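One chain of protein is taken out of this complex; the other chains stay put.
The block that comes next holds chain A.
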Amino acid sequence: MRAGGDTTAERRITTKESQSWLRKVLDSDLSVGWLFSLPFLMLWVWWFFYPFLQSFIRSFQDANFAALDQAKFIGLQNYVKILQDHEFYRAVLHSLEIVVIAVPLQTIIGLIMAILVNQKIKGKGLFRTLFFIPYITSQIAITTVFMTLFKQGTFVTDFIGLFGFGNVTWFADTHYALVFIAILFIFQQCGFSMIVYLSGLQEVPKDLYEAGQIDGASRWAQFRYITVPYLKPITFFIVSVATILGFQIFDQIAAISRYGALGSPAGATNTVVTYFYQNGIRYLNIGYGSAAVVLFFFIILIITFLQKKLLDEKG
């Protein structure tokens, strides 16, 4: 009996052990981790990685939408052709102009807003919401509104005209159209910068300011030597996100280019993105468009790298 009892007990232990063994496998970090990542990875491979590789491969091909099977390998010819195209350099220049005008301005305005609404004042919730709304509003909608505001002879253009700007329809004027796009971007983006800066400001240790006050530092000195250095990683985040988004501006340009080709008026708002869209998608020249986009990718990479260097060396 004793032996028999032992066997049953042993058996019980074995089943229990094997159950807990199964449970252990299913409940391990390895299986849960991969199980949880699997849906993402499957989508990513098919909708990101594969297209990403294709973009590289297509950029070395002479490929047309209409006859993709007949795509021919042509080496660097697409790149050579782009680098000889005057319009491409113009597009790069326009993208750079937008970024150089809009990114610093939206960063500074965002910081000012954040500091203003981080104080103990009445109605700060209202102002936070007001400044943030453009960020979640459709760019097409905002552009549409600004297009009716920045027409020749409206109260807005009349008013700005007093400061020496031309009283013209901004988005139809070759000199002003690009500035118009930059204004739209700033209007949209500084609310986001404000929110991010706001979260940063709330994390600056209060005793740093107290120490500053004891040392008799002015408000400006406190801002310059405490706030700004403390916010540096956040500034880098804001500047790099805004740069990437600034290079990707598309909706606003599409909205002002009615009837005409993208980049109206007369190519004055043509950017790297509209250049690639026009060639790759409208003119169906996939190989050429892909090469433009690969170059665009490297431009962003280099600029992000330079920003990192610049912001690291500052303070």
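Rule of thumb we're sticking to: a contact is a pair of C-beta atoms (placed from the backbone, for glycine too) under 8 Å apart; a residue touches a chain by one contact, two chains touch by 3 or more; residues count from 1.
By definition in this document, contacts and distances are computed from a predicted model.
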Should one name the undisplayed chain from "Universal stress protein", "Type-4 uracil-DNA glycosylase", "Ferrous iron transport protein A" or "Carbohydrate ABC transporter permease" using UniProt, the answer is "Carbohydrate ABC transporter permease"
Cross-chain touch to the chain not pictured, restricted to A:Trp21, A:Tyr50 or A:Phe73, is A:Tyr50
The one of A:Gln77, A:Thr154, A:Asn167 or A:Gln222 in touch with the missing chain is A:Thr154
Hidden partner sits against chain A at residues 23, 26-30, 32-34, 36-37, 39-41, 43-44, 46-48, 50-52, 54-55, 58, 65, 68, 109, 112-113, 116-117, 119, 121, 126-131, 133-142, 144-146, 148-149, 154-155, 187, 195-196, 198-200, 202, 219, 233-234, 236-237, 244, 247-248, 250-251, 254-255, 258-259, 273, 276-277, 280-281, 286, 289-290, 293-294, 296-297, 300, 304
